[in-house]
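The structure under discussion appears below in the form of structure tokens.
With one protein chain held back, the other chains of the complex are shown just where they sit.
Entry: subunit A
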């Protein structure tokens, strides 16, 4: 007795279905992971989305909630599992998993705890998606991108840290507000270490090619009457402020990760400030990850733009590099 399906549909092709061509995996279904997932779905970047986490109920619930919206989406397959086999054949893997700093905990301790977690995650990802590009979001992002690179055994151009992509987005938003235009029309780069010691490149800040530093040579310094330096300070304080108000940040980082994913998936060769391996640049001799303007395409970091930095900006990068290496050198068990 033929079923409804059999009466309704005559199959023309009965071989195995092709593997997905634009699969994205998000590791970690906390607030950041889910914001990344929703942004990627609503931007229609993937033909398959996989979610992984250790908390099984939450994971299944989040997957179901997204699947129930499938009528409104163009991502026909949304899967999840504790087992990494669901992530197979991913082009891009977004890593948001990890623990947060406890009160009074040292950064080295936090990093070692997260490195131990990544030791379980990263080899599994690479096992099932040996050709993927990894985007690390978990903090401290520059160190954890280094850890990920070491644990993955992947070439350096395929491991990216979300880095100062968000800092730069916040900077462009705040600067654009002061001038009264859309953030995309305000060009400005924040590079280096994601967080308190990020470096705003004032010499590059421009609107329609008009260099703001030429209009105001004091811009970014303490002598500046208009106190533009305050805007960079607000960027650094942003995360703490949002965390203080709502407990965490997620929407902005989610949107920024989707933006990176778009460049990678669509081979756009757009330039983004993301964390990449900078040994050999700007006098840096250690294997550290810091944010520089990177050209992102389907291979990962295709190339890096050589920013013209002042001596002071270069010394800030070098100082960050030294500090990161100081922490990284004591990390245990990173070799594959």
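A few notes on this one:
The rule is short, and it goes like this: a contact is a pair of C-beta atoms (placed from the backbone, for glycine too) under 8 Å apart; a residue touches a chain by one contact, two chains touch by 3 or more; residues count from 1.
Convention: contacts and distances are computed from a predicted model.
Per its UniProt record, the hidden chain corresponds to "L-lactate dehydrogenase A chain" from the list "L-lactate dehydrogenase A chain", "NADH-ubiquinone oxidoreductase chain 5", "Trifunctional enzyme subunit beta, mitochondrial" or "SERTA domain-containing protein 2-like isoform X2". When the missing chain is restored to the complex, the residue among A:169, A:265 or A:278 that touches it is A:169. For the options A:100, A:178 or A:233, the residue in contact with the chain missing from this view is A:178. Across A:46, A:160, A:255 or A:296, the single residue that touches the chain missing here is A:255. If you put the missing chain back, the residues of subunit A touching it would be 1, 3-5, 7-9, 34-35, 38-39, 42-43, 57-58, 60-62, 64-73, 76, 166, 169-170, 172-173, 176, 178-184, 207, 210, 212, 215-216, 219, 226, 228, 238, 241-247, 249-252, 254-256, 258-259.
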